[in-house]
Every structure is written in structure tokens, then in C-alpha cells.
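Here the complex is missing a single protein chain, while all its other protein chains stay put.
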Amino acid sequence: MAEDLYREVILDHYKNPRGHGVMEDADAQAEGVNPLCGDEVSIYVQFADDGETLEEVKFSGRGCAISQASTSMLMEMVVGKTASEIAGLPKEALLEEVGIPLTPVRLKCALLGLGVLKVALHRAKGTPLPDEWAGLDELELT
Amino acid sequence: MAEDLYREVILDHYKNPRGHGVMEDADAQAEGVNPLCGDEVSIYVQFADDGETLEEVKFSGRGCAISQASTSMLMEMVVGKTASEIAGLPKEALLEEVGIPLTPVRLKCALLGLGVLKVALHRAKGTPLPDEWAGLDELELT
Amino acid sequence: MVVTARTSLDAQKLRADFPIFEQEIHGKPLAYLDSAVTSQKPRQVLDAMRDFYETSNANVHRGVYTLSERATEAFEGARQKVADFVNAPDVREVIFTRQATEALNLVAYAWGLNNLGPGDLVVVTELEHHSNFVPWQYMAEKTGAGFRMLHVNEDGELDLSGLDEAARDGNVKVVAANLVSNALGTINPIEKLAAWAHAQGAIMVVDGAQAAPHHPVDVQALGCDFFALSAHKMCGPTGVGALWGRREILEAMEPFNLGGHMISKVRYESTTWGELPHKFEAGTSPIAEAVGLGAAIDYLNEVGIEAIEAHEQELAAVALERLGEIEGVTLYGPPADRRAGIVSFNVEGIHPHDVAQVLDSEGVAIRAGHHCCQPLMTRLAVAATNRASFYLYSVPEEIDRLVEGVQKTRKIFG
Partner (left out) sequence: MVVTARTSLDAQKLRADFPIFEQEIHGKPLAYLDSAVTSQKPRQVLDAMRDFYETSNANVHRGVYTLSERATEAFEGARQKVADFVNAPDVREVIFTRQATEALNLVAYAWGLNNLGPGDLVVVTELEHHSNFVPWQYMAEKTGAGFRMLHVNEDGELDLSGLDEAARDGNVKVVAANLVSNALGTINPIEKLAAWAHAQGAIMVVDGAQAAPHHPVDVQALGCDFFALSAHKMCGPTGVGALWGRREILEAMEPFNLGGHMISKVRYESTTWGELPHKFEAGTSPIAEAVGLGAAIDYLNEVGIEAIEAHEQELAAVALERLGEIEGVTLYGPPADRRAGIVSFNVEGIHPHDVAQVLDSEGVAIRAGHHCCQPLMTRLAVAATNRASFYLYSVPEEIDRLVEGVQKTRKIFG
């Protein structure tokens, strides 16, 4: 049973996170904490010359396999997309990638990175931050 | 059943309270309220020349049959006694006079007058006011 | 023949849901006419709580394991039921408290203490229960704000013409009123009070403790900013109540109780608060009790709040008429068609405690006292009243027994 919870791809992203690191002089940046588990994620974005397209993204942080793997997967998903595309990215798209059943508590872990990224873009570009992200009600998006 | 609750003597004291009235220039005085029922009793004492013996007592107030009748009975009991005798008067003595079974709530009604009298004597003569009267914990003895 | 199409309920049948009626008091069946103070509980509610403890008991929100998920689902499900019950726009606006009293204190402390000051005014009504009176009186004193009371007329209804006078001496910041008075059954015009409050720039705080069990509630239609209720008066357990508050206000507010769960980050240097509703729910919540409240709401919805209200008003009308026929009985409050299922009265020359005591010996439970409304008692110039109050399980025979009991009391004291 427990084996199904952590598919190989999750464990792989957890152990070998993509885009892991810190970016100096990022164009957009935010960090978030899931105070329930202590998951922490910081996300850094560098835009392409059009000032819209995400050219490079990095994340740092620590936390459970779900939060770190899903953020790693997110990094792969978003490069090359525009800020407004990501603002409109439904959480289901990420959850599909993650691909394991998640209880409400773990859902917050899985969506931490996406929430932080949306906040970073909202701050840098004024992209909308719909109310549903406030629904991640335990997140402190600072 | 209900008939047993209100013995003839209680009803008699209630309808014809002994010592009912107000005393100007009383030597000792106090009033008390039972905030649960709104029973109110004021007691006035005049001492004999020895400054110790209760020569005259009066009470005024309003409230339920138990509180008013028991205070009326108390008036008859205490005339001629000294302040320290009354300070030492156990509540059981009054309750025996009242002579009906009382639930904890009604007990507070029945003992209101005695509490007020003890406070009046305590103030005027410094007679002891043992902790058990604080046990009438809903009483505001002002 | 015309049949009036109106929702109705079968109180005699509903009684079977309430185990308490299976006993006798002093050899007589229990006639419980004190539902305004606390209601009896149907089996459905007791079962829901027991089932929670036996299958799902765990702390909420924090556990990764199955029991805790189940508990969280049950608890948050109850929150949704409360939100729907009062027509809250957002479930996060519903905060679980101990009871209505604590809900009102939450507002008085977390909003009042931080927003009131000299030159400001708090306006309450003469009909208030101490729980919506004393917190405001206290906060006014603590902060230097003024405290004003809106009076009632002879019928025990608010005299709204006094509002502008109340506002004369300062800046009205809070208007606090109950929707239904527990002492007289008066139904207050909250919509008008709220409109007036908002015109003054004040918040409107509604004590819904006596309304929620008996009267359809729509916080949006009322136009209020806060609404408080208690589970134990609406077929639910003791130990839980709820506060609904307008989101913007709740978000801008300081927290009340502090501790576990209501925080985001705790550092030696400083602490940041969690999101709604958690910010206001410090410590372990009354979890099983919230589940019980949810089950009570299900029960009330099934019976139908409108049907409950109509049933109670019918009983109150009969009681008013029958008691009014007894010599020496004074009735308080508005006419039958403008009141909830509450009947307050006095019997000449007989203290309410004595009336209630005689009634108890006949198995009839009514309230005798100031009903936590001393300012109103002062206005009525009485120390106390007798009060009979009805609920969905009340039946007309209980009114017969009430009337007979009052007559008997008069005979004993006659």
C-alpha cells in the first residue's frame, strides 16, 4: 500500500530535484511556508527579453517528498510559459503530473510550490491571484 | 406534593412578616441580594444599652416566599440574643425552623436573611464572618 | 373545503426522538417549557457525536493519518452546515466558539478593544441578554468609549426613535442587538438597525442565540456584520457555538485567544497569525461538539425552521390567551403575532420562584428569574418573571398543565 503512495517518479524528483538552487537578482521571487508541516519553498524566476516568458526558474526549500517533488515537477512544467499562462494554470494540471491520491493535508504540500509561484508572478507582473489560492488557507504566502 | 413545599407556617410568615419595616438610625444594617432570583433583603438592628444584645430587628425587601418567610422567622429567633451568639448561630438552626426540604437553589433563598444579618453584625461589631458564608457564593452581600 | 397549505410539524411524533421525555418527574410526565434556556437533544444528535468518538476521534487539521483526516472532514463539514444555515457567503467566515456568549466576547475583545476609544459610542438595547450587554459595557469602560442603551416601549419593542438621540454624543462605532429577545420573545428589526449602524459607520453585532433555533436566519439579508449562536439551544450539544463575521472585518482584526493552531509562524521575536477561520480558533476545537451541531442543523432542516417557528407561535398565542384569562396574571411583551415562542408573566403577590417550584412539583419545568436581562427587568420594574418557552417538541397539553399549575399556585398562596 505504502508503495503506491510514493511512485517512482515522485521519489526521483524528491531525490534529484530539477531546478534546485538559488537565483541572485531574480526578476520575480516569493517564498511560502506550510506551517502545518513546516514545508518551505522559495521560487525564483527570470524572464526572457519579452518580460513575459519564464526563461529560467529555480526553487529552494525543504519539506516532505510531496512538496519538494511537486515543486520540482512544476519547474519543468513552467519554463517557456508566460506569466499570465501560469496565473491561469489550474491546480489540477499539476496534480495530474503528481499523479497520486492526496488527502487534504497532503494537497497543501503538493500545491505549495504552485501557490508560491503564482504569488511571485502576481507581485512582479500584477497577474491575477484568484481567491482559490486563499483557499490553501494554511499557507502563509510571504 | 406542592402543598408540602409550603407549610402553613411559611405561608403565614410570608403573608404576615414579623418585624417588617425600615429603621432609621439603626445601630447595624446591611442588605443583600440573591442575584439568581432577585431576592432582596435589608436588615436593621438596634442594640440594647449593653451594646451587645439585639433589642429590636427589622427587615425590608422583596422576594420569594422562602426568602421572606425565613427572614421573618429569623427576626423572631434573634431578638434578645447577643451579636456574638448570632455570629455563631449555625444555619441549621434557622433551617430547622423553616422545616421544609430545600434544594440548593432554594437554600440560598432561605439563608439570605441570616447572611445579611451576620454581615450587619460583622460590620458594626466586628463579629467573625466565617468562610462558610462565602459559600453562599451567589450572594452579593453589600 | 379549503386546506391551508402551510408547513407544519407533528410535535407528538418528534417527541419520540428525544429520550429525555421517557422519564417522569415527581411521578408526572416531563413538560419541559424552558427551551429558551437550553433545548433537549434528539437521538440523532447524540448518535452522531457518539459515532464520531467511536470511529473518527482524533485532532483535526494536523494529522497525516486516516483518523485525523476523517475527523477533519467531519469538523469542516459541520462548519459548512453552519455556513449554509445562516447563509454565510463564505465558509471561512464561520468560527467555532464555546457558545454565543464567547462569540460576542470575541468581537468585543478582538474588535472592540482595538477599535474603540474616547469619543466613540457603543449602542446596545434594553432587551439585551447580559452576554451582549456586559461585554460592550466593559469594553466601553476600558477604552473610554461611551455606552448608550436603546429603550423599549410598553410592549417590549424597541423604540427606534431613540437612535438619533443615542448618536448625539459621539461617534457610533458598534450597535449590538439580539434578533429575538429571550426574555419577551420580541423579534427585533435588525435590518433597520443595521442600515442605521452602517450609516453611522458602525458595525452591527447580532446576538442570534435565541433566533437561530427558531427563526430562519440569513445574515446577508439581515445586513449585519457579526452573528452569534449557541448549539445547545438548537438541539445541539453544550460546549460549542459559532460566530459568523464579515470576512473583510475578520481579516483586519486582531485575534482573540492565542495558542496552538491559530498561528502561522511562531518565533521568539514575533508571531504571525494564520488564515481564517483558524486565526480565531486557538487550541483544540470542540470537535465532537461541532459535529453534534452539524447533526442538529440537519435535524432542524429536516423538520423545517419555518414549521418550527409557526408551531411555536401557535403555542405562544394559546398560552398568552389562556394565561391572560387567569386573575392576577400580568403578561409581558409584544402581541402574539409579533413574537417568538416565549411567554413571560407574573402572578400577583407570588414570586416567580414560588410559581416555578409549585409547577415543578407537577412535572412542569419553567424558568423563573431575570433571564440574564437585569436591565430589562429594571425597565419592567420587576425583580423577575416566569417564563414558558416552546420548541418543536412542545405540545398543547403542556400548556394545559402550565395553566392548571398556575391556578394551583394561586390556590396555595390564595
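So that you can tell them apart, the chains are marked A, B and C in the order they are listed, and the count of residues begins at 1 in each.
Here is the rule we go by: contacts are C-beta pairs under 8 Å (C-beta built on N, C-alpha and C of every residue); 3 or more make two chains touch, one makes a residue touch a chain.
What you see is a predicted model; the values in this text were computed from it and never measured.
Participant: Please identify which of the visible chains the hidden chain touches across the whole complex.
Facilitator: A, B, C
Participant: One chain isn't shown here. Among C:Leu9, C:Ala58, C:Ile326 or C:Val382, which residue touches it?
Facilitator: Of all options in C:Leu9, C:Ala58, C:Ile326 or C:Val382, contact with the hidden chain holds for C:Ala58.
Participant: Which listed residue, A:Pro17, A:Gly63 or A:Gly113, touches the chain dropped from view?
Facilitator: A:Gly63
Participant: Using the document's definition of touch, tell me which of C:Thr72, C:Asn105 or C:Ser344 contacts the absent chain.
Facilitator: Only one of C:Thr72, C:Asn105 or C:Ser344 touches the chain omitted from view, namely C:Asn105.
Participant: Can you work out which residue in C:Asn257, C:Thr330 or C:Gln407 touches the chain that's missing from view?
Facilitator: Of these options, the touching residue for the absent chain is C:Asn257.
Participant: For the chain not shown, which residue from C:Asn153, C:Gln220 or C:Thr284 touches it across the whole complex?
Facilitator: C:Thr284
Participant: Suppose we count only contacts with the excluded chain; which residues of chain A make the list?
Facilitator: Spelled out for chain A, the touching residues are 1-3, 5-6, 11, 14, 35-40, 62-66, 106, 109.
Participant: Which parts of chain C face the unshown chain closely enough to count as touching?
Facilitator: Those residues of chain C that touch the unshown chain are 19-20, 22-23, 25-26, 30, 32, 34, 37-38, 40-41, 46, 50, 53-55, 57-59, 62-68, 98-102, 104-105, 108-109, 129-135, 137-138, 149, 230, 232, 237-240, 257-263, 265-268, 270-271, 282-289, 353, 356-357, 359-360, 364-369, 372, 374-375, 378.
Participant: Where does chain B touch the missing chain, residue by residue?
Facilitator: Residue positions of chain B that touch the missing chain: 33, 35-36, 103-106, 134, 137-140.
The working rule: only the chains that are shown with their structure count from here on.
Participant: Looking at CA centres, what chain is most distant from chain C?
Facilitator: A
Participant: Looking at every pair of chains, which has the largest contact count?
Facilitator: Top-ranked chain pair by contact count is B-C.
Participant: Counting only Cα atoms for the centres, state how far chain B is from chain C in Å.
Facilitator: About 37 Å, centre to centre.
Participant: Averaged over CA atoms, how far is the centre of chain A from the centre of chain B? Could you give it in whole Å?
Facilitator: It comes to 76 Å between the two C-alpha centres.
Participant: Using Cα averages as centroids, what's the distance between chain A and chain C in whole Å?
Facilitator: 45
Participant: Which positions in chain A are in touch with at least two other chains?
Facilitator: none
Participant: Would you please write down the residue numbers of chain C that are in contact with two or more other chains?
Facilitator: none
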